[in-house]
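Down below is the structure, laid out as structure tokens.
Our next item is subunit A:
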Amino acid sequence: MTITPGHWLALSAALFTIGLIGVLVRRNLIIIFMAIELMLNAGNIALVTFSNLHQQVSGQVFALFVIAVAAAEAAVGLGIVLALYRNKETVNIDEITVMRW
Partner candidate 1 sequence: MQVVPTMADMAWLAPELTLTVGLLILLIGGLFVPRDRQSAIVWAGFVVLGATLAALVPQAGRDVTIANGVFAVDGFAVFIKVIAIVAAMITLETSRHWLTIEGVRATEYVVLVMTATLGMMVMASGVDLVTMFIGLETMAVSFYVMVGYLKPNRRSNEAALKYFVLGTFSTGVLIYGMAWTYGLAGSTRIADIAIAAASPEGSIVAWRFAIMLLVAGLGFKIAAVPFHMWAPDVYEGAPTPIASFLSVGSKAASFAMLIRLMLEAFPSASSDWRSALYVLAALSMTVGNIAAMTQNNLKRLLAYSSIAHAGYVTIGLVAATPRGISASLVYIAVYACMQMGAFAIVTALRQKGVPGEELHEFSGLAHRRPWMAFAMLIFMIALGGIPPTAGFMGKMWLFGAAIDSGYVWLAVIGVANSVLSVYYYARVVMWMWMTPQESEAPLPIAPSMAIAISLAAAAVIIGGLFPDQLFTWAESSARALGVVSVAPALTLR
Partner candidate 2 sequence: MIDMVVIPVFKMLVVITAVLSAVAYMVLLERKVQAWVQVRLGPMRVGPHGVLQPIADVLKLITKEDVRPASADRFLFTLAPILVVVPALIVFAVVPFGTSTTMFGKEISLYITDLDIGLLYIVSVASIGLYGLILGGWASNSKYPLLSSLRASAQIVSYEVAVTMTLVSLIVTAGSLSLVEIVKAQEAHGVWYVFIQPVAFVIFVIGALAETNRAPFDLPEAEQELVGGFHTEYSGMRFALFFLAEYTNMIVVSAVGVTMFLGGWLAPFSSVSWLAWLGLVPGWVWFSLKTFLLLSLFLWIRATLPRYRYDQLMRLGWKVLIPLALVNLAVSAVLKVLL
């Protein structure tokens, strides 16, 4: 019953995959954004696990940077959604078709 880094990494891989499936399957933009957040979080879990494995904080600090990046991306991404919504009232990716997708 010992928990090895492999366990944590498997968890992170599973979460990454869930996020990936979400991006590919869902059509609601905001849910796609959230699936991408899941992918970033999976990366963070891997970083923290490796950080423990190597007994250094670099991985945790890297994860902090990832969180900062996620915040910046969320702000800009939601700004883009709002700008789009003002012009065309949809958040469905299939209805965004002025140019070929």
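Per the selection procedure, all candidates are chains of the complex that A comes from, given by their letters.
Here is the rule we use: a residue touches a chain if its C-beta (ideal position, glycine included) is under 8 Å from a C-beta of that chain, and two chains touch if they have at least 3 such contacts; residues count from 1.
Values in this document were obtained by computation on a predicted structure and should not be read as measured data.
Undergrad: Out of the numbered options 1 or 2, which touches subunit A in the complex?
TA: 1
Undergrad: Sort out for me which residues of subunit A touch candidate 1 in the complex.
TA: Touching candidate 1 from subunit A are residues 9, 12, 16, 19, 23, 29, 32-33, 36, 39-40, 42-44, 46-47, 49-50, 53-54, 56, 58-59, 61-62, 65-66, 69, 72-73, 76-77, 79-81, 83-84, 86-88, 93, 96, 98-101.
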